[in-house]
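Report on one structure; see the data block that follows.
Every protein chain except one is present and positioned as in the full complex.
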Amino acid sequence: MLHIINKSPYDRPAFDSALKTGEGAILLIEDGVYAAARGGATEAKISAAQGKFKFYALTQDLEARGIADRVIDGVTTVDYGGFVDLVAEYKTCQSWL
Amino acid sequence: MKFSILVNEGPYTHQASDTAYQFTKAVLAKGHEVFRVFFYHDGVNNATRLTTPPQDDRNIVNRWSKLAEEHNLDMVVCVAAAQRRGIVDEGEMKRNGKDATNLAAGFRISGLGQLVEAGIQSDRLVVFGD
Partner (left out) sequence: MTTKQFMFVNRKAPYGTIYAWESLEVVLIAAAFEQDVSMAFLDDGVFQLKKGHQTKGIEVKAFEKTFGALEDYDVTKIYVDQESLTERGLTTDDLALPVEVFSRAELGKLMEAQDVVLSF
């Protein structure tokens, strides 16, 4: 399933919480995109979870926050259209509000 | 594919409403159908036509109204959440003895059953909130 995360991993447990849920895809949007920035504490978590999850981050939110040039390898960037495609691809989606 | 969108936050404080709008536009651009956009919690505040942002800022309410007009969207505001937060249409004004209305064009006030129905009728229901 598709997990949509809009919370900074440094503020709230949504990102960690979703990771524990098992497998699927994680889409980072809004403040959630900070999890996709290189050099942070989430980098190791994202590489460790590569077998279980596919990671995506919303381009517009990365750009807005000035981190589009430092996206972790293994995170695919998508625009709003790509967001729609992901929702269509997975039968269920859960927003970790 | 048939999509519905649930908006749980009001405009300006949280990005949720902006993201929901961009997402809805992208759904339509991809040729999918939008069955309904449902506004709940503080999300009902997206439906007040009294909003007056500075001229150089986006007008979130007008933006929704315009999208609804262009694509014949069904935008529903939860009645219980609207009553709590003072979002009023003609019917609610009369029923509750209020002296004004503020519901923006393109929105209608109805019950939570409309959200459940959106879940039943749509292939996907995507939630935006905080």
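Residue numbering begins at 1 within each chain, and the chains themselves are lettered A and B in the order written.
Keep this in mind: contacts are C-beta pairs under 8 Å (C-beta built on N, C-alpha and C of every residue); 3 or more make two chains touch, one makes a residue touch a chain.
These numbers come from a predicted model, not from an experiment.
Asks: If you put the missing chain back into the full complex, which of the shown chains would it touch?
Replies: The chain that is not shown is in contact with A, B.
Asks: Given the contact definition stated above, which residue among A:59, A:76 or A:94 touches the chain not shown here?
Replies: Answer from the full complex: A:94 touches the omitted chain.
Asks: Can you list, in ascending order, the subunit B residues touching the missing chain?
Replies: Counting only subunit B, the missing chain is touched by 6, 8, 40-41, 80-81, 111-113, 115-117, 119-120, 125, 127, 129.
Asks: Where does subunit A touch the missing chain, residue by residue?
Replies: Considering the whole complex, subunit A reaches the absent chain at 1, 13-14, 17, 20-24, 91-97.
The criterion applied here is as follows: only the chains that are shown with their structure count from here on.
Asks: Whole-Å distance, subunit A centre to subunit B centre, using C-alpha means?
Replies: Averaging C-alpha atoms per chain gives centres 26 Å apart.
Asks: Inside the complex, what are the residues of subunit B that reach subunit A?
Replies: Listed in rising order, the residues are 1, 3, 8, 15-16, 19, 22-23, 25-27, 29-30, 32, 123-124, 126-130.
Asks: Mind listing the subunit A positions that touch subunit B in their complex?
Replies: 4, 6, 29-31, 60, 79-81, 83-85, 87-88, 93, 95, 97
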